[in-house]
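The structure appears right after this line, and notes come after that.
Here the complex is missing one protein chain, while the rest keep their positions.
Right, subunit A next:
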Amino acid sequence: MHPVQGVVKMYMREKMGWVLLPWIILGSSFFINLFIAALMPMDEHLTTGGIASIFVYMGVIGILSMSQTFPFALGLSVRRKDFFAGTILMAVMVSLFTSIVLYLLSYIEGFGLVGWGVQLYFFHLPYLSEGNVAEQILVFFSISLCLFVTGFTIGCFFRRFGKIGMTTLAIVSIGGGTLLSYMATYFDWWVTIGHYLADLTAVNMAYTLLPISVVLGFIAYLLLRRATA
């Protein structure tokens, strides 16, 4: 068996963490919202952002795969390159699964059991649920993958540079962010940024997130090459 396949199979042994747990979290958020929606007057809509939990969770697994699975894989003589390829493959498969299921739920919510009978809009959301099937799935997929890769890159950075590196990165990012926001104010960029975001459709956002994921993945790979258990 190729080691990349081995890495994926190793992740598959953690179905609970990779697949079940995010849906349990999302499911509990959904049922709470369903309960609230049922208590509300019939003519009111309830639209929530509970769906975000599953995407945030992808970022968490990205970090965990570096803190927990990487040292174990290295201990089993797995090459860093194979670990990277297997991890990204697993993330792509899980993101694809998540986005297809989310699309199906969104379809049911929007066109089948409209609002689950209580006017709840949890999966079928304005802005996100626009465009054709492929586009809607792409939107969910790109958010999921991008957050995973972000978490994974943070995990790689931590493995490579440790606590001191992580603290330095945090300080530099906060400092840089503050500086940028002052520059945006000084040079009047905010209006432009606002217009850009307002005009950005969900599909265009998805198209933007994919190259960002690729760049982050590349950075993660460079960090991983020099990471130690």
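Points to keep in mind about this one:
In this text, contacts are C-beta pairs under 8 Å (C-beta built on N, C-alpha and C of every residue); 3 or more make two chains touch, one makes a residue touch a chain; residues count from 1.
In this section, contacts and distances are computed from a predicted model.
UniProt lists the omitted chain of the complex under the protein name "ABC-2 type transport system ATP-binding protein" (options: "Nucleoside ABC transporter membrane protein", "Putative phenylacetic acid degradation protein", "ABC-2 type transport system ATP-binding protein" or "Nitrate reductase"). Touching the chain that is not shown, out of A:28, A:167 or A:228: A:228 (per the contact rule at the top).
From the options A:45, A:79 or A:195, the residue with contact to the unseen chain in the full assembly is A:79.
Subunit A meets the missing chain through residues 1, 3, 5-6, 9-10, 13-14, 16-17, 68-69, 71-72, 74-82, 225-226, 228-229.
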